[in-house]
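Heads up, the thing below is written out as structure tokens.
Only a portion of the chains appears, each positioned as in the full assembly.
Order of writing sets the labels: A and B. Residues in every chain begin at 1.
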Amino acid sequence: MFLRDHWYVAALSREITVVPLSRQILGEHVALFRTEAGVPVALADRCPHRGYPLSLGMVVGEQLVCGYHGFTFDCSGTCVAVPAQDRIPGRANVRAFHVVEQGPFVWIWMGRSEADLSALPDTPWLSDVERWSAVSGVAAINASFELLVDNLLDLSHETFLHRGSIGTPEVATTPIEVEVADEAKVVRVYRPMNAVECPPFYARTTGLEGKVDRWQDIEYTPPGYYLLHARIAPVGEPPRPDGTDDHAYHMKILYGLTPSSEGKVLDFWALSRDFCVGDAEIDRFLENMQVGVVQEDVDALNILQLRSDELMEMGEVSVKIDRGGLAARRMLSAMGEAAMSH
Amino acid sequence: MFLRDHWYVAALSREITVVPLSRQILGEHVALFRTEAGVPVALADRCPHRGYPLSLGMVVGEQLVCGYHGFTFDCSGTCVAVPAQDRIPGRANVRAFHVVEQGPFVWIWMGRSEADLSALPDTPWLSDVERWSAVSGVAAINASFELLVDNLLDLSHETFLHRGSIGTPEVATTPIEVEVADEAKVVRVYRPMNAVECPPFYARTTGLEGKVDRWQDIEYTPPGYYLLHARIAPVGEPPRPDGTDDHAYHMKILYGLTPSSEGKVLDFWALSRDFCVGDAEIDRFLENMQVGVVQEDVDALNILQLRSDELMEMGEVSVKIDRGGLAARRMLSAMGEAAMSH
């Protein structure tokens, strides 16, 4: 069961070209392509004629031609040509999905109802290239959506799973605070690491020396939108009462969690920073580091899924650091029940 | 359910040697080998002792010795030796299948009843090396028999799937005629492409220039025997009333469709021509081209099968070009029902 009436990241913007891309989202195969005019389009990836994937077809102008027998579709999914005859069967149309391009991502609405544009995540910093620089990517994980949510909501794993890169001892030892906004459907996890050693990357890029305040604040909007606010600042200098915080250095780490099929999930990410803006060397460093970190998560979640597939015993022992993940599970479960009762 | 009381191609003649070949046909594992005297033999590929594949054994003279413990069988499948004792258990025999070698193919009868030699396809041109030259091959497809029948009965796919090689626009745009001989169990599909551009290969090999008449006539005898008659001739010069047609150039493209197991099929082929006979360079060109064309079919059918395995929704929209395929499906379905009511 998937939560359909939500926005999910379907692809990186740069993945969508005139050569169609096949991607499974919420169990459905989707053909993603860009018309010759540059417009991103998402159609159900199954020709109604004999079931051939439309993603193996060719974009011609503003149309997609099936690669098996040439059935041809416009961007709304309407069939506009079939071979060797003029009459076009009425049942030969395919579903078109609403997509929106925003910065490095193309978002998709897989719901049965009309797309709700007011619910589209607002990510202005991903388009504000003057003040923010971003790197982005995607990884396919052979694990359930739930295992990825667990992973992201409990960052204490950084200390162990990512000990060679982003993990420091304080992430695991610092107690967290959890805040659940049931109305707004947001789970927040605060991890204020005050007066800790400045990690080498931040020391080098910000010029800060010695101890710093390092905050990691999670803002998770189930099901598919996760934002981590990272803040590095001189010790004891919180944001000002008016909200300004320009004496600190910030990163916004967005994860787009997209269920692919039962037991498979797509893990989109974009790392943005408001320092060293436009520095291509820092871009490369962060991209390489993040690709490595995500691969560690992929490996861990793949083996967790394999083990849980084969074992009967699924017991868990939860501790205080799990409160964020448990809150997210409860919210997802409530949303699932609400969706089913519709 | 397979249609057993029919002849199928079991192997290319050149595949059968004194080193046994294991092949699954109609769900049964068959060990195919040639005795030292050169006779092709087909035995059930399972030693009655402990189930080891006989195809992993050794041919010694006119016998096959199991590669695990040495149980030995003659060409009729009779066990003639077991290790460390003289008495041979009566139950230790294996089934032998009737095989017939004809030109580049070895045909097999998998039926429970006696092999019907009168039903063996007659392919004299494959042995008439004075008047015809042939190239042959085989591909394994991870798709159902039915998907391959669909593919071969609707050649309009050449225009799209094989657009880089044999596909021309006219194959898809020319209306077809379909003829169903229910008594004789043959489906015929005629595609007369008159006054069309001569494809480059034919222009080069036949010397014809400008427009030509190009006919593609399918003759499908379910389940396993498919013959495509291709004819290239000067515009407006059909075969003479007496049937002679020596002003035209002909190819006979035979496909042997052999169900391997549920969801797997073997696609044997032989391309014969009555021009440039004996020209080894043309042989090589045609073989390379056909291997590429068949691989495009393999890729398409493999992905179709994968998708149909995972999807519930199996709807189709049929159009006029599908009449040949639909007729073949109906005939196969009727043959299946008749076989079950026996």
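Assume contacts are C-beta pairs under 8 Å (C-beta built on N, C-alpha and C of every residue); 3 or more make two chains touch, one makes a residue touch a chain.
Values in this document were obtained by computation on a predicted structure and should not be read as measured data.
Shown chains number 2; the total number of identical copies in the complete complex of this file is 3.
Rule of thumb we're sticking to: only the chains that are shown with their structure count from here on.
Subunit A maps onto subunit B through a rotation of 120 degrees [Cα fit, steps of 5, range 0 to 180]. Chain centres here are Cα means. That of subunit A falls 48 Å from that of subunit B. The residues of subunit A lying in touch with subunit B in their complex are 29, 46, 48-53, 56, 65-70, 82-85, 89, 91-92.
Across the complex, subunit B meets subunit A through its residues 150, 154, 156-157, 159-161, 172-176, 300, 303-304, 307-308, 311, 313-321.
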